[in-house]
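One protein chain is absent from this view; the other protein chains keep their places.
Order of writing sets the labels: A and B. Residues in every chain begin at 1.
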Amino acid sequence: MSVAAAQPVTLSDFSSCEISDALIKLGVPHGGHIPDISMFSPTPPASTQSGKICAPAYTVKMVPANDNTSPRLSAHFVDTVTPGSVIVIVAPPGTKNAVWGGLMTAGAQARGAVGVVISGRCRDLAEHRAAGFPVFARGHSTLGQGTFVRPSAIDIPLVITPEGVEGSSGAFPSTEVLPGDWIVADEDGVVCVPQSLVDQVVELATIGREIDARCMQDIKAGKGIQAAFLKYRGK
Amino acid sequence: MSVAAAQPVTLSDFSSCEISDALIKLGVPHGGHIPDISMFSPTPPASTQSGKICAPAYTVKMVPANDNTSPRLSAHFVDTVTPGSVIVIVAPPGTKNAVWGGLMTAGAQARGAVGVVISGRCRDLAEHRAAGFPVFARGHSTLGQGTFVRPSAIDIPLVITPEGVEGSSGAFPSTEVLPGDWIVADEDGVVCVPQSLVDQVVELATIGREIDARCMQDIKAGKGIQAAFLKYRGK
Partner (left out) sequence: MSVAAAQPVTLSDFSSCEISDALIKLGVPHGGHIPDISMFSPTPPASTQSGKICAPAYTVKMVPANDNTSPRLSAHFVDTVTPGSVIVIVAPPGTKNAVWGGLMTAGAQARGAVGVVISGRCRDLAEHRAAGFPVFARGHSTLGQGTFVRPSAIDIPLVITPEGVEGSSGAFPSTEVLPGDWIVADEDGVVCVPQSLVDQVVELATIGREIDARCMQDIKAGKGIQAAFLKYRGK
């Protein structure tokens, strides 16, 4: 067995799309997808795989600053991040200020975090890009966090609800992100893989990639998509 | 007459904006414009003209996957595309999954399609960019098509309705795209030119470009926009 072949296949070998496909096959209704979060750092256009993150979630919940009943944190949420994790932050829907900036990227890198995924906005784009730190968000802002929202809890389950206008086909389901769930994010978007499904996802994504590669070969040869799907996917 | 001068002027010589201007002059209320569809491939920032498409529409209508009354296709819609056409896909408003991915770009290129315009989302961005295949869409997603929507009809008239929040100035009109209508798409957006108007659009856009070039010369010389418009546009 060659050294290359000896490398075990892991979640990080797959794109966010391949992983969504596997989750759909496993019956997860939203395929783990969190809509409308895009790569803001590194500098787009990101080359293939550049800026991609694949790591367990360290979760952070923000509440409006004037919420006096929700719990408060005793430490800054970046200082307590688990090395090797991706920070997942949920801000209240419609929040116009940023909840992530340059000092936080510096702190996250010092603590060994691999990136941040924000259901909300970011700022200091030039700093994240200069630092090569992956930042995925719904948008950008010039406003900092303090006056508008505050962190209330870490290491808790998050529910991330799609924002924006609801389509005629009804509401897209919310995605739950538990601490330790795997987050895969690249230029196509963000996917959450429940910890209990990681092995099955890797198995199905491995099969899926092989089937897609065979389909691709036939399709490029002009044999048709329907024929390729029938031959290799059985439908 | 020089060789260059012998080339007939065609629709593909004009930008989407020049064509919208001509359609407005012809009384088309929305100037052929389909709002909020942007270039996702080739890799932005696209240089001028790069990624621009200009070709007749091959239309595809998607319906929710659980719609059991709408017709079904007997072949994959990419396999039956007319060479030299642009595929125009309408997904139900608000659809969060992609309706276009890497295998479809490969199939479309094998069949000679020149690009795809999607009232909906795309995925596998890196693959389209690597293939140099133009993809215009409302957004991106990690989710594939199968579980959420399905193609129901090809070569039929499409009605593309603006999505998002309606403005205070009232609803922007929907754009009808008939099979064979010409689609022009570049970094400014997407325009549909009814087949019956192509010759008039080319004629008006030719005049419009010449007038704009004269205006530009005077404006760059500091003679003022109002004076230039009065001199060359007559108002």
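Keep this in mind: a contact is a pair of C-beta atoms (placed from the backbone, for glycine too) under 8 Å apart; a residue touches a chain by one contact, two chains touch by 3 or more.
The model shown is predicted, which means the values in this text are computed figures rather than measured ones.
Colleague: Just name the one of A:9, A:110, A:156 or A:171 that touches the chain not displayed here.
Modeller: Residue touching the absent chain, from the options given: A:110.
Colleague: To test your reading of the contact rule: which positions on chain A touch the chain that is missing from view?
Modeller: 43-45, 64, 75-76, 78-79, 92-98, 101-104, 106-107, 109-111, 123-126, 129-130, 139-144, 146-149, 163-165
Colleague: Name every residue on chain B in touch with the hidden partner chain.
Modeller: Against the left-out chain, chain B lists 15-17, 19-21, 24, 30-33, 35-36, 38, 44-45, 47-49, 162, 164-169, 172, 186-191, 212, 215-216, 219-222, 224-229.
Here is the rule we use: only the chains that are shown with their structure count from here on.
Colleague: Starting from the mean Cα coordinates of chain A and chain B, work out the distance between those two points in Å.
Modeller: So the centre of chain A lies 30 Å away from the centre of chain B.
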